[in-house]
Structure formats: C-alpha cells, structure tokens
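Presenting chain A:
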Amino acid sequence: MKPGTLGAACLAVIRRDLTLSWRRRGDALNPVLFALVVVTLFPFALGPEPNQLARIAAGIVFVAILIAGVLALDSMFRSDCDDGALEQLVLSPHPLPLLLACKILVHWTTTALPLIVAAPLLAEMLHLQHAVLPVLLAALALATPLLSLLGAVCVALTVGMRRSGMLLALLVLPLYVPVLIFAAGACDAAQAGLPYLAPLLWLGAALVLALVLAPLACAAALRISIT
Partner candidate 1 sequence: MSDFLAMGGYGVYVWASYAVFFVLLAIDFIAPRLRRRRVLAELRGRLRRQQRKTQENPSP
Partner candidate 2 sequence: MNKLTLWFHKFGSPPVFHRIGGLLAPWLFAAALVLMAVGLYGGLVLAPADYQQSDAYRIIFIHVPCAWMSLFIYFFMAANAFIALVWRIKISEILAMTSAPIGAAFTAITLATGALWGKPMWGTWWTWDARLTAELVLLFLYLGVIGLYHAIEDRRQAARAAGFLALVGVVNVPIVHFSVKWWNTLHQGSTVRLLGPSAIDSSMLWPLLVMALATKLWFFASLFVRARNDLVELEAGKDWARKVALGEGDGA
C-alpha cells in the first residue's frame, strides 16, 4: 500500500495497536476474569436454584460484561496519551474520526471479543436456557461495539485524567442504559418465547448510527481535551 495515503494510515494505526496489545496479551484476559468473578458471585448472593438463576441469567451476563467493558475503556487512549502518540494522531493530516474508528475497532477486538467468546461459559454457569444462547450472542455482537463506540466518546472527554474511573462510569451510564435495555430485552423476549427480532434491529440501527457519528463526536471531544 502506498505510504502516506489514508488507507496506509489506518492500517498503520491498526497494526500499531494490535502489536502493542499483543505485547501485553495477558491483559486481554483481565476483562474476562472480571466478568467471571462477577458472574460467580451472583449464585452465592441469590442462591443456587437453577430456575431462579435461569430467569435472570441473560441480564446478569450483560451487566457483568458491561461493567468489565467500562473498566477496560480506560486503556483505549491511556498509553497513547502517556507517550505522546495521541497528540500526533490529532495533528495528523488524515481525518481524525477515521483513525479513531480504527483504534476503537482494535480496542473492541482485544477487550470485547474475548468477552463474547467467554459468554457461553458465563451463561452456562447461570443455567441460561440453551435456546436463548444464540440470541444472547447476537445481542452481544451488536451491543458491545455500540458500548465501545459510545464509551470512546466519554473516554475522550476524560483522557489524561489520573483517577477518572468513577467519573467515567458516571458519564457512560446514561448512554449505556438504552443499549442494555434493548439487548437484555431481546434475550428476555426470546426466553419468554416472544418475538425478539425487533430489539435486535433497534440495536443494529443504533450501531450503524454510532459507527458514523461516534468517531466524529470522539474526535471533537479529543480536540477539546487535548488543547
């Protein structure tokens, strides 16, 4: 690919981020372990009765994955902010939203994809009905990129802050509530034998919208934070 073109720039961003995460590939397991811990704690809190757990299994899996995702959001820009690469990215002549979209894609691949892979295990621990599992995975496949995109906008606002964890959670909550409602709602509908396509389609529509708008918002937020 010809160096200096937009495609080369995007590829470079993707390759750099993938290489950096590969060098710390153990870290990719952290969100998975966290979700595992959360899911393990629930039966101790609620009692091991399978029917009771099965009723709320999908919701618990979603909340566990969502919280693990929030904890992993910070790593999106943290290391680049620390070593100055983020400023170079903002100063680049290529459109910043596109470069950020590549970063968000890699971040989703390294943090959310392992969670989706672990989801069947988490679901089985909570006795989720097997018929609901495909719907759960579909909802996760649609919801987690959405969470990454929306989360990226909030992380861009708090980039460089030392102890931004609690503030970040506060910022993403209002944005995550509708996503959680529709994703868990699809699973609940499937569990009750009702049609579940509508909420999944809403998620899909929101995802398409976010794919276009979130990188733009993220770029604007980043330009405000890095002045």
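Some observations on this one:
Convention: a residue touches a chain if its C-beta (ideal position, glycine included) is under 8 Å from a C-beta of that chain, and two chains touch if they have at least 3 such contacts; residues count from 1.
Behind the choice of candidates: all candidates are chains of the complex that A comes from, given by their letters.
The structure displayed is predicted, hence computed values, not measured ones.
Contact annotation for this complex: of the listed candidates 1 or 2, chain A touches only 2.
Of all residues in chain A, those touching candidate 2 in their complex are 153-154, 157-158, 161, 164, 167, 170-171, 173-175, 177-178, 181-182, 185, 188-189, 217, 220-221, 224-225, 227.
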